[in-house]
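A single protein chain has been omitted; all remaining protein chains appear in their positions.
The chains carry the letters A, B and C, assigned in the order they are written, with residues numbered from 1 in each.
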Amino acid sequence: MNTATPVLSMRGIGKSFTGVRALDDVSLDCQAGEVHAICGENGAGKSTLMKVLGGVYRPDEGEILLGGRPVAFRHPAEARRAGISIIHQELSLLPERSVADNIFLGLEPTRGGLLDRAAMQGGARKLLERVGTRVHPDALVKSLSIAEQQLVEIAKALALDAQIIVMDEPTAALDERDAGRLLELVATLRREGAAILYISHRMAELKAIADRITVLKDGKLVATRPAAALTPAMIVRLMVGRDLADFFPPPGDPTKLGPAVLSAQGAGNAVLAEIALELRAGEIVGVAGLEGSGKGALGRALFGDEPFTRGRMTIDGRDGLIASPRTAIAAGIGFLSDDRKKEGIAPQQSLRDNVLMTLRAFAQRLLPPGSGAMARAAADRQLTEVDVRAAGFAQEIRELSGGNQQKVVIGRWLARDPKVLIFLEPTRGIDVAAKAAIYQLMRHVAERGRAILMISSDLPEIIGVSDRILVMHEGRIAGELKRGASEEDVMHLALGTGQAEAAA
Amino acid sequence: MKTQIGLTALLAALSTGAIAQNFNDPAEFERQKALLTVAAQGPDGKPWEQNLGGEKVDTAKYKKPGPYKLCFSNAGVNNPWRVVGFTNMQAEVDANKADIASFTHADAEGKDDKQISDINAFVNSGQCDALIVSPNTTAALTPAVEAAAKKLPVVVFDRGVDSKAPVTFINPIGGYGFGIQGASFIAQKIPAGGSVLALRILPGVDVLENRWAAAERIFKEKGIKVVGAEFTNGDNAKTKAIVEDYLNRFGKIDGVWMDAGATAVAALEAFEDAGKPYPVINGEDQQDFLQKWKKNKLTAIAPTYPTYQWRTPVIAAIRILKGEPVVGPTWKLPQPAITAENLDKFVNDKMPPLHYALCGCEQMTNYPARWGGK
Amino acid sequence: MSAVASHTVPSAALRFARGINVGLAVFLALYGTIAVLQPGYFEVEGFLNFLRRAAPLIILACGQLFVIAGGGFDLSMGSLVTLTVLGGSMLAGGNPENTWWTIGVLYLIGLGVGLVNGLVVTLLKVPSIIATLGMLLSLNGAALMWSGGAPRGYLPENFRALGRLVYRDVPVTGIMPLSVLILIGFVGIAAWLLHATVFGRQVLAVGDNPRAAELAGVPVGATRVLVFVISALSAVTAGILLGGFAGVSTAVGQGLELQAIAACVIGGAQLLGGRASVTGAVAGALSLFALFTLLNLMGLPQPLRETVQGLILIAAVASSAWRMRRA
Partner (left out) sequence: MSAGADIATARPARDVPVAPLLFAGSLALYIATALATGQHAYLTGEGFVGLTQRMVALGIVALGQTLTILVGSIDLSVANLISVSAVLASFIMKGEPAMIVPAVLAVLALSAAVGLVNGLIIARLDVNPLIATLGVGLILQGLLSASFSNFAGSVPAAFQAFAYGRIGPLPWSVLLLFVLAFAIWLMLTRTRFGAHLYATGGNRDGARLAGLRTERVMIGAHVLCSLMAGLTGLYLASRLRAGAPWVGRDGVYDLESIAVVVIGGTLLAGGRGGVWGTLAGVFLFATLDAVFNMTGIDAFPKQVLRGAIVILAVAVYAVRSKGHVA
């Protein structure tokens, strides 16, 4: 191991929030030119640790050394000034501002007291090129896709010529192609001598770029090992504390498929065209595609959020295009958004109120909120079924980890038990154990005779969970693959370079 | 350093509390007290054309052929008094159709700034032969009125301006007179050692401040105990709540002095609801008060600030443009009080509750419908 | 003392502190002070009289609470109160036979105003603070236009009774103002709607995260419209009580909307939605009214009362913000 003074060293960091120990005696360091990966389940303390490093929180105990000198940050500005750049997990971009404004936020070049727009433009262009996107520096961020926004976020981190770069799940919103490009960028940064702390749930990535891996669990450090000495199974065991034997559930039984519950012919709208698909009771159908391929739009169109404007749809034997989410739900469709914070949870309401939201949306307005199927016991049963871990079910949902929040939102749909469930990125930003639990849950639901459309950017999950796979390209369904298809098969279709296979 | 002086000045101002302002002008008090006893000159039964002894202004230089284009910059119609007054004025305009070609008005909505702009716009428009102004505040409107007076004849009424530039300034005796009439009556009627509650609308309005200054002076002179002076914002509910609290606190209130009559009935109701005898009270010439007075045989008086003064400026403007001399530069109108003796003459239950009895409008066309009566 | 104990004690204390409603605490303190100054307030009769006068504000606060819980504001309440009082006098024209249909018409007007507010916000996407500000201007103008700028008639005695009548010789309490009975009924309905119905949960969900509520199937638009309707109907109710209590005037509703919002906030409601309680709003309205009464009793110069009011408002909200952060 390198014996030079590490660029960054955190020693004995401890942090509590009103009695809850979020970090306990955590120490780690990072050398120049090293990628140090940090793993752990959600709630293990990774993000808190990074926020301590970034000056968002002040540690209760311990110290941070930069190049051997102790520092104490009282504000993110001080951490940045010290050369620490952080790509936070939640996007922190300004939707109404231009890409260049966002990239140089807080670092705006000035000339004679006024902003140097030309320098911002040029600088932004270079940085965007570096992260491999063709986004225009003057484009408003709100007009970008989530993946593009993620890349802008990374460009923003690079604008600060930092010696320490922290990336908190930078590839969570990216598809394989963009993720691959990002990994190359990380490799380049490492070559240039940056110290990189890298948080991710994707085992393949860790394997590909990490020099060392630190695993956190329950706010404590479990182990720091050279990446070469760890296999994905070992990492998972360290994180979870046990083996995850059956990460992906067994496939469905093709002989037990029920009738078609949802179908579309020739459907389309501003982004989608000639959509034809059929979902049968009992199956999980994966939808893959690059960012911008329209796979998210497909889910939203079927659910009536950004409805189809032409074509035909049949749900459970009845014809008709869906015009709004409410009509979709009434017709028997459920929908899990890819943006849990903005579109999933009502943060200040209790777990029970969140899990009952859809049932209540269709109940008589003047009924007691806990009548019939909405009884507290029923809510608690539902929350227990999806295995939510919380101090109590009266707790506000905002206090929970992302994985647990996601389980509550899924529970909301299971309580309604619709014929068709559309899951958009069901495991985005969720830790390994919760992921496995969600896959199991999906399979159970399918076995009960429900159809699930799982739209995801995570190829292993598409391949591991789906009974068949639809691949989208430029707003159309480019082809269909059977279970057992390889990542290459999917990518060919997604990139439009492969032969479209005959639809089933 | 200089800022420090300024801040210190502000702090000093704040810590010394109310700063003496010229609302209590003993000379003006005496002048108005004297005017109360002056006999009016002018046509009988037409108090809006009468005056309390003023000089005449020669207006020959304004003479021009009719009919005339009149413009009116109004401070606002933000209370019932101004609503009745403005109705009077419009009726007066209609009554003089032959002499008036057009009557344009701009409502300043109680904003000095807007009224200044309104006056400037009138002057620039070239559409006005004469300008009538009812200023929102005296000081603020002075420059605009002065500037206007250089271009065309200006008649000011109700509130004045600090200037001799207008051809004439029309108003009744004024706030001190009102205060004197009400307070003297109450002082005379309440039992010895009795207590008086003063109810005021809001601070800072010159007419209202003058009324209170006069009343306070009278009460002090007569040794009357004023248990409180409260602001009601002209709100019935607040008035009632305040009076209830005072009745709770003191058990008995003998007199209620009001600087304006709009909430007089609410104040009386508080006595009813508490099961206490009615106080000696002064209201104003609003119908609801007069009717209650008559019905419950109150010991009361109603000093007035007559709304018939809104008729006078139109009459004056026409005379000025005809070159006839008018009373000026100040034209004082009579300001009678309604007493038990002449109450019946003014009570009219066909009129709306806040109709002002001294509108001088009974003989005008469309009375009473135009004023909301039945 | 063990380390564990020292760790849990402050958090328990904080939990306890968080459990108390600021509004309630402020009210009790203020009312206690009033009663010390004026012992009559300690008696049942004194309290009922206090309630009678506070009733309109409490009702307004309860109505406003629904809008706030749903994430909006209703600035048009005060001018709707004015319209109710002026309109009531215009319609009834002092004739007791007209009272009941007049009240019916007034509620219909309220319904219309609430619907327009709600539809402007949900369909035209105008932020409620602007939509109801526009409504405030328009309603005020409409009320004055209708009556010609000044009250045009009286409210009949049986209409007035709703806000003015006090039943005497009532067992237990001695007296019982009719308006207090109306108040109790109204607050009961409000509490039931917000806390004991599916609708109440929908309001909170919509206020907390409208997008999530929409995707969960909650009829967001309808819920939004309904809260504005509730707010408008409560303004009509308050207007009827105020008109009954004090008679007709044109300034009757002025500034009530801000007082209602302040009451909700003192009672712990969160502006922009998601957190609200009727008990809190009632307590907030009571403390605000107790504050007015106390300042009155203390004989503080009128203007300084505004100053004290401002200080209390900031202090109450700052303290709940502080407790939110600690909790």
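Rule of thumb we're sticking to: contacts are C-beta pairs under 8 Å (C-beta built on N, C-alpha and C of every residue); 3 or more make two chains touch, one makes a residue touch a chain.
Source: prediction; values computed, not measured.
Name every displayed chain that the left-out chain is in contact with.
A, B, C
Just to verify: which one of A:Ala72, A:Leu94, A:Leu366 or A:Ala394 makes contact with the chain not shown?
Residue touching the absent chain, from the options given: A:Leu94.
Which of these touches the unseen chain: A:Glu41, A:Glu291, A:Glu396 or A:Asp489?
With A:Glu41, A:Glu291, A:Glu396 or A:Asp489 as choices, the missing chain is touched by A:Glu291.
Decide which residue listed in C:Ala35, C:Val105, C:Ala161 or C:Leu258 touches the omitted chain of the complex.
C:Leu258
With the full complex in mind, choose from B:Asn120, B:Asn233, B:Asn248 or B:Thr299 the residue touching the hidden chain.
Among B:Asn120, B:Asn233, B:Asn248 or B:Thr299, only B:Asn120 touches the chain that is not shown.
Which residues does subunit A use to touch the chain missing from this display?
54, 56, 75-77, 79-81, 86, 88, 90-97, 101, 105-106, 108, 110, 113-115, 117, 134-136, 138-140, 143-148, 156, 271, 291-297, 300, 306, 474-475
Could you pull out which residues of subunit C are in touch with the chain that's been left out?
Residues touching the hidden chain, for subunit C, are 70-72, 120-121, 123-131, 133-142, 144-145, 149, 207, 210-211, 214, 220, 224, 258, 261-262, 265, 271-273, 301-311, 313-314, 317-318, 321-322, 324-325.
At which residues does subunit B meet the chain that is not included here?
2-3, 5-7, 9-10, 13-14, 16-19, 21, 23, 76-77, 104-107, 109-114, 116-118, 120-121, 124-127, 137, 139-140, 142-143, 203-204, 206, 209
Rule of thumb we're sticking to: only the chains that are shown with their structure count from here on.
Starting from the defined contact criterion, work out which chains touch subunit B and subunit C both, please.
Both-contact set = empty.
Please identify the chain lying most centrally, where each chain is represented by the average of its Cα atoms.
The most central chain, going by mean C-alpha position, is C.
Between subunit B and subunit C, what is the gap in Å from one C-alpha centre to the other?
Centre separation, subunit B to subunit C: 36 Å.
Counting only Cα atoms for the centres, state how far subunit A is from subunit C in Å.
That gives a centre separation of 43 Å.
Quick check on subunit B: which residues sit in contact with 2+ other chains?
none
In their shared complex, at which residues does subunit C touch subunit A?
Residues 7-8, 11, 14, 196-202, 204-205, 208-209, 211-219, 270, 274-275, 326-327 of subunit C touch subunit A in their complex.
Please name which positions on subunit A make contact with subunit C in the complex.
Within the complex, subunit A touches subunit C at residues 18-19, 303, 305, 325-326, 329-330, 335, 337, 342-349, 353, 356-358, 360-369, 374, 412.
If you look only at subunit C, which of its residues touch subunit B in the complex?
Those residues of subunit C that touch subunit B are 38, 40, 46, 49, 53, 56, 89, 147-154, 164, 166, 242, 245-252, 254, 293, 296-297, 299, 301-303.
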